[in-house]
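Let me begin by handing over the structure; questions about it come next.
Heads up, one of the protein chains got dropped from this complex, but the rest are sitting where they should.
Up next is subunit A:
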Amino acid sequence: MELDTIAAISTPMGEGAIAIVRLSGPEAFDIADHLFKSVGDKRLKEVPSHTIHYGHIIDPKTDQVAEEVMVSAMKGPKTFTKEDVIEINCHGGLVSVNRVLQLMLTNGARLAEPGEFTKRAFLNGRIDLSQAEAVMDLIRAKTDKAMNVALGQMEGRLSNLIKRLRQEILEVLAHVEVNIDYPEYDDVEEMTHHLLLEKASFVQKEIEQLLRTSQQGKILREGLSTVIVGRPNVGKSSLLNSLVHENKAIVTDIPGTTRDVIEEYVNVRGVPLKLVDTAGIRETEDIVERIGVERSRQVLKEADLILLVVNYSDELTDEDINLFKAVEGMDVIVIVNKTDLEQKIDMEKVRQLAANQKLVTTSLLEEQGINELEEAISELFFTGSIEAEDMTYVSNSRHIALLHQALNSINDAIEGVDLGTPIDIVQIDLTRTWEILGEIIGDSVQDSLIDQLFSQFCLGK
């Protein structure tokens, strides 16, 4: 009964070597064909059902390769939802999967609601009656959770910005409405194309700006830029390996964004970490030695989080103390490693150097203290003590997709003005923009327009 096509990431974030973006609905094949370029230029519509194909996801706006993928094409009704289903297997890691999902959402798919694939499976008769209650519980539970998460993200700047934009639009709408419903009232200025264009262009710019920041260094999308530092042989490599192995991350080599630095993504208790220069650590264990002093300073400066490792079984050296000085004022977790060996380090001195930064003792070899370390990372992140740029900006796929829709809608309005379309018709697109922005902050009540109308203008007989 529901004719739109939904999409979502169907694998848990960051926990697998691959991640799957799933599309379900009547346009699943069209959307996929629009974005997927297979090696032999195959059209997914024409391949046999239930087959898998190698190729690339291309961003149609830039014609650039967004991701190397394997695509499964499954025609309904022999699918999980009984609808046409496309599954795109991407490399795991937040950035690449998110990018693929974004492309789906900006090219005709709608982000699935929590539990929606299961719901469709049920509605299409795929799941039997006994499971119906479970489906309802699922919808409720997931929605509550998603709602809480959304609310959490909504506090602060983004929500205020959206509210301000909506208010701007609402005033224009009320203005247009009052011209329509009270055509003879002369104390209301007539909303002209010129005036409307001015307002619409303002809204357009603001949305574009929001989208731009959302594409820059979003922590949630791109990870918390993390650098591991320490003298040679203190266990940086082990730290890296244990973070990576514990969290089953994979290496992603993103062309164009890294030059001599290779980045790796791990998901630590929901915090995405982008581990910088992991290759350097692997090869020489020394970032300074590998990329030079200046460059390493730069890397440290750009980092959101520094993991400084010192050796429990060795005395503090000048080099250690220099490192402490180099990271002063940054967000640092000090890791005293190798507690399985005999203590030679002066813990009092370490505490003094660490000052108010977090300090964890570990034996990476014996897998001791890793929990505490992860705890420290997630605390640092969720209590907001890490102040990365743009933290309050848009990060979530749903919001980005809605912003893209809002942008399309406001662009339609502007195009309408350019073509000389009557204002009350242009207003359809303006209203739509207002509604979509409302969906981002979970507020789309029609009545507020009427309230605005009567509070802004003096009307009556």
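Here is the rule we go by: a residue touches a chain if its C-beta (ideal position, glycine included) is under 8 Å from a C-beta of that chain, and two chains touch if they have at least 3 such contacts; residues count from 1.
Following the convention adopted for this analysis, contacts and distances are computed from a predicted model.
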(Q) Not counting the visible chains, the remaining one has a UniProt entry; which protein name from "tRNA uridine 5-carboxymethylaminomethyl modification enzyme MnmG", "Chemotaxis protein CheA", "ABC transporter permease" or "Alpha-ketoacid dehydrogenase subunit beta" does it give? (A) "tRNA uridine 5-carboxymethylaminomethyl modification enzyme MnmG"
Q) Which residue among A:177, A:304 or A:320 touches the omitted chain? A) A:177
Q.
Among A:315, A:346 or A:424, exactly one should touch the missing chain; which is it?
A. A:424
(Q) I need the residue numbers on subunit A that touch the omitted chain, in ascending order. (A) 1-3, 113, 115, 119, 122-123, 125, 128-129, 132-133, 135-137, 139-140, 143, 173, 177, 179-187, 419-425, 428, 445-446, 449-450, 453-454, 458-461
